[in-house]
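Only one protein chain is missing; all other protein chains are in place.
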Amino acid sequence: MSLFAPPAIYLVAALICCFLPRRGRAVLLLAVPVAGLVSIFSYAPGVHEVVQVLGFELSFVRMDGMARTFAVIFSIAAALAALYAFHVHDRLEQIGTLVYAGSAIGAVLAGDLITLFLWWEATALASVFLMWARRTTGAMATGMRYLIIQVLSGVLLLTGLLLHYYDTGSIAFDQLGVVSPGTAFIFVAFGIKCAFPLLHNWLADAYPAGTITGTVVLSIFTTKMAVYALARGYAGTEMLIWIGSVMALSATFLAVIQNDLRRTLSYSLIGQLGFMVVGVGIGSELALNGAMAHAFCSVLYQGLLFMCMGTVLYRTGTSKASELGGLARTMPITAACCLVGAASISAVPLFSGFVSKSLTLSAAAYDGHYFAWYALLIASIGVLCHTAIRIPYTVFFGEDSGKRPAEAPVHMRAAMIVTAALCVVIGVYPAPLYALLPFEVDYSSYTVAHLLTQLQMLAFAGLSYIWLMRRGLLTADKDVMFLDTDIVYRRWLPAALPAVSSSITAVWHAFQNLCLGALSFAYQRVEKVAAPGAILAQGWSVGTMMFVVIVVMAVLLFANLL
Amino acid sequence: MSELSVSTAGQIPALQIIVPMLAAPLCVLVRNARASWLIALAASGVSTVTAWLLVLHVGEHEPIRYALGGWLPPTGIEYYIDTLNATMLLLVSGISTVALVYARESIASSISSDRQYLFYTSWLLCITGLMGIAITGDAFNVFVFLEISSIATYSLIAFGKDRQALIASFRYVVMGSVGASFILLGIGFLYAATGTLNMVDLAARIPVTESPRAVLVAFSFLTIGLMIKAAIFPLHAWLADAYHRAPIAATAFLAGTATKVSLYVLMRFFYSMFGVDYSFGSLFLNWVLLPAAVGGFVIMSLVAVFQTDLRRMLAFSSVAQIGYIVAGIALATQAGLTAGIVHIVNHGVIKAALFMAVGCILLRAGHVHRPSLDSLYRRMPFTCTAFLLAGFGLVGIPLTAGFVSKFQLIQALLERGLWPIVVLVLASSLLAVVYVGRVIEIMLFREGRSSEGAASGGVEHGHSTGIHEAPLTMLVPMYALLALMFWIGINGEVTLDLAGEAARQLLEGMRVLTPGGVS
Amino acid sequence: MADMPTKPIDKLFKPVLIACGVLLLLDLVIDRHPKVPGEALPFFYAIIAMATFVGVIFACRWLHDVLQRPTDFYGADAVDAEEYPQDGLDRVDAAPASASRRQDS
Partner (left out) sequence: MNEIVNPIITLLPPLLVLPLIFYYGEANRNFREGVIIAAGVFLFIANVMIYRDVMAGAMPVSGEIHLLAGYSLKLSAEPMGVMFGLLASFLWVVTTVYSIGYMRDHDEPFQTRFYACFAIALAAVMGAAYADNLLTLFVAYEVLTLSTYPLVTHSGTDKAKRAGRVYLGILMCSSIGLLLPAIIWVASLAGTLDFVPGGVIADSGIGRTGIAVLLALFAFGIGKAALMPLHRWLPAAMVAPTPVSALLHAVAVVKTGVFAMLKIVTYTIGIDTVSASGAAQWLLPVAAFTIIASSCVAFTKDNLKARLAYSTVSQLSYIVMAALLATTMSVTGGAMHIIMHAFGKITLFFCAGAILVTAHKENISEMDGLGRRMPITFAAFAIAAIGIIGLPPLGGVWSKLMIAGGAMDINVFWALVLMVSTLLNIAYLLPIPIRAFFSPDPGVAPGQPSPRQETSAPMRWSLMLTAAISLVLFFYPAPLVELLALVQWR
């Protein structure tokens, strides 16, 4: 791989980062994605940077529409996140960010499964530092859980790719489909990183444990990389439509109840992933475009929302709904950006979500996937419940918490404003986005009918919210946490472990004692006859010796004469 | 060297016996400790050289038949020397020579100087007897030499320091006499059945004898007698006390040679004389020997583990090792016999070296009580190293002689499909690891209980203060044997070839050649 | 928004209500090109939005009770229970407020 390949730029920068002073690192972090973008656009479509390793041909840059879309949005988001994190002086976090971004870009450019696997694991390893950089016991433990699950995904991918290789003799990363054990393994591996239902809990567990800036970075890469991988390998797999629908629906409920708003956003992220997964599952050009466009936009608005919550956390020390309120007084710009993010995620016309979400919905409708269509419709209304209306209202308006934090620092403000601007630009002028997508787009969101239906939904959802609020039917936020399936490995398994391990220990000790007991029994028995002075070890008297001689003689004669 | 002319060098077989035999009365005449030691050493040395010449000779020629005094058999006594005898002669005389070098300091410390000449006289008579057994081709002559060696051995043992030595010697006298009489009876029956005492003639006549019953009885008596003399389990009981109580230099010598010579006789009688088909085919000797061998190496190794006196430990280990040899012999195959013969040599060397190391310890520490040997390594590093290396040999670590014979034995057992016995052989090797390891661990790693004891004035076993390294005259022969052990271990093929040739000759039976040596 | 006597949400109620009314009217005149079964029903989006919203909220009231646990459920050092470490924060209050507090002290 040449040093000019996009992921290599990031890795080299990470290496340089080890030796740079703080300011230099921050600038480098900003500059690298730009260089990366240049590099991405310098590659002609096709396969480049082929390397022979262990007899495999690894292709590090496979440039086509799909890969470019993701590489571009990853680069943009990396730059924005770097701007947002300009104040950070934690070297580890910065290096982690660079390696993470580079690996994610490497993964979407990977032309074969082994290369994909390498980057896949690298993202896991690099990203966990964004949690560990928080340097608390809780974050360390969470990071450990996160890492293990991420690597689990990686090793499943490895197993799958080896099986696939054994089956087909190919490591090419193209359309796979769930057709064999190998591809099934790969599917599950992608599913973990994509937060499929029941495989999702790592996301909600880990993202709120990141640093303020780290969570922003985390929200960008891993899951979108998984969406890309699914789109590459499993487009048109019908199972995905159902999976995506369930994701979108279930995340809605879990997002609403959370008190920690960064966790709300995490669940909300899962919901948005559901849209993309459905799009991939439908597999038509329109649907894939939709999934990709949605990934592009959601990276921006989800990142924006995480930035806003991060800013709040940065200034107040908390991101819990129960402790926040009325911050718009002193943080107007943050509040405004948050509103832009909210508008984008809820697909308000002129904001980015509006131009991307409808692609998937339309594709579902065209191809007759009505269940999915309804599920996504409900989910997009649900987004209003937990994210679009609830977050801005509780944090910035609503009941005053008495907190009067200062406005975000300049660089954070800049990052949020640029991101918000991008959301608006895409919403207003989606043509460049559409041009980037892998397939020809013959679609316009701005039809009268679409505008009308979308506005109806928004207005009536808003009406409902206000009505419920006036009635006092909304649950008050309390400083609590909520269970998810991670209870299995955080509570139940550890609870069962002592019993299991003690019984194993007991068995082992029993075995050991049995062996030692038998040995010492034998030892004592033998000692009785063999110790100095005992029967076998003493000098026998002449009589005894003669007796033995006679016995042997008798035996011998008897045997021979018979 | 390859050509031994009848006129001069052709008398070498006679020299083999005559030199030590004449040296013995010479010792009595000089009555001086140092001079008698020198005479013994010289005589033994000459025997070694002549044995070496014989080995070289038979290695390239037919077996030698030498008529003593020119009287041809059946009238006269004939010496019959093939590879096996020559090897035995070399083993006996070689170990005797090395042990004699070693013996001087050791004996000087335990026997008063006015009696030492008697000790060396007995020693010379003993090697005369042992070599006579090994060289003669006459069955009755075997008995005669056996008696000579036995009586000499009784007296060697009786030279031991305490009264226990006399008891041990007495027991050995009784058992040895019983064994000898069995052998005598056996030979008598053979003579009655065949009318000859010459082995070659016996070999020819036994198959065609008219009184097979007599041969059968002779066979049984010989078996018992030789089992006693060779200390084959369960007729071994005299051995531990004898080895324990004898002067340690004598023990080193006897452990390396005496029982081995008896084993030689066993092979000579049962293979050469009775013939392999008779002994193992129709009389199932292996059914007697193999269980005895297995019982020996398993049970005696176990017993050795528990012994606290190193001499007793090694004595029982000897019985166990004899079990290996017997197992090889009892297989009645080329590979098995090779294993048995090669282990006779290897074990002789190893065990002699081990007893020498024990002798060094005995000399300096005054005792060889295992638990009190702590941190001996610091005071007697060379002795302890020697014990360690010889112990490796006993266990059968690669590059030592013990490995060669064990490898050969296991291969022979596998060849016959006797894998349960292989398991037992291995188990008993592991027991050897245990009993050697226990000693080594105490010597090397257990810290100063005895030095504390010395400080408080209450030393249980002799004087442990002021222990220092053994004298060079004892170390050098010991290390010479160790060097030999490693040489055999590394160039195992040399001894294996020799033993293989001996085994081949044994299996072929004795050949009737024109008397008078080379022709 | 400096000083609000009533809840801010109340102010929004009327405009939203009016907007809803307008949109309902428009729904009758504009062809929505329905493609999915049920979509053709009049006021489809309005109804489904309200129903979903209210449904989700009510469902979540129940979930809230069922899944709720204290923050130290997984231990006092779990992420939910711990404070965000101070050196990662920059807790600055807005200038006027901090100025006034400084005067107070």
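Here are some notes:
Chains: A, B and C, in written order; residue numbering restarts at 1 for each.
Following the convention adopted for this analysis, a residue touches a chain if its C-beta (ideal position, glycine included) is under 8 Å from a C-beta of that chain, and two chains touch if they have at least 3 such contacts.
Bear in mind the structure is a predicted one, so any value in this text is a computation, not a measurement.
Contacts of the undisplayed chain with the visible chains, over the whole complex, involve A, B. Summary of contacts with the chain left out: across B:Trp52, B:Phe407 or B:Tyr479, the touching residue is B:Phe407.
Contact with the omitted chain, checked across A:Tyr165, A:Tyr370 or A:Trp467, is made by A:Tyr165.
Within the complete assembly, A:Ile148 is the residue of A:Ala35, A:Val50 or A:Ile148 that touches the hidden chain. By the touch criterion stated above, the residues of chain B touching the omitted chain are 392, 395-399, 404, 406-408, 410-411, 414-415, 422, 426-427, 429-430, 433, 437, 441, 445-447, 489-493, 496-497, 500. Contacts to the hidden chain, counted on chain A, fall at residues 53-55, 92, 114, 118-119, 121-122, 124-125, 132-133, 135, 137, 139-140, 143-144, 147-148, 151-152, 154-156, 158-159, 162-163, 165-166, 181, 501, 504.
Everything that follows uses one rule, which is that only the chains that are shown with their structure count from here on.
We define each chain's centre as the mean of its Cα atoms; on that basis chain A and chain C are separated by 26 Å. In this assembly, the C-alpha centroid of chain A lies 79 Å from the C-alpha centroid of chain B. Distance from the chain B centre to the chain C centre is 102 Å, each centre being the mean of its Cα atoms. Per the touch definition, chain A reaches chain B in the complex via residues 526-527, 530-532, 534, 536-537, 539-542, 544-546, 548-549, 552-553, 555-557, 559-561.
Listing the residues of chain A that touch chain C in their complex gives 87, 134-139, 141-142, 208-209, 211-212, 252-254, 256-257, 260, 313-318, 328-331, 362, 365-366, 370, 373-374, 377-378, 381-382, 384-385, 393, 397-398, 404-407, 409, 448-449, 452-453, 455-466, 468-470, 473-475, 478-484, 490-491. Touching chain A in their complex are the following residues of chain B: 167-168, 171, 174-175, 178, 216-217, 219-220, 223-224, 227-228, 234-235, 237-238, 240-241, 283-284, 287-288, 299, 302-303, 305-309, 312, 316.
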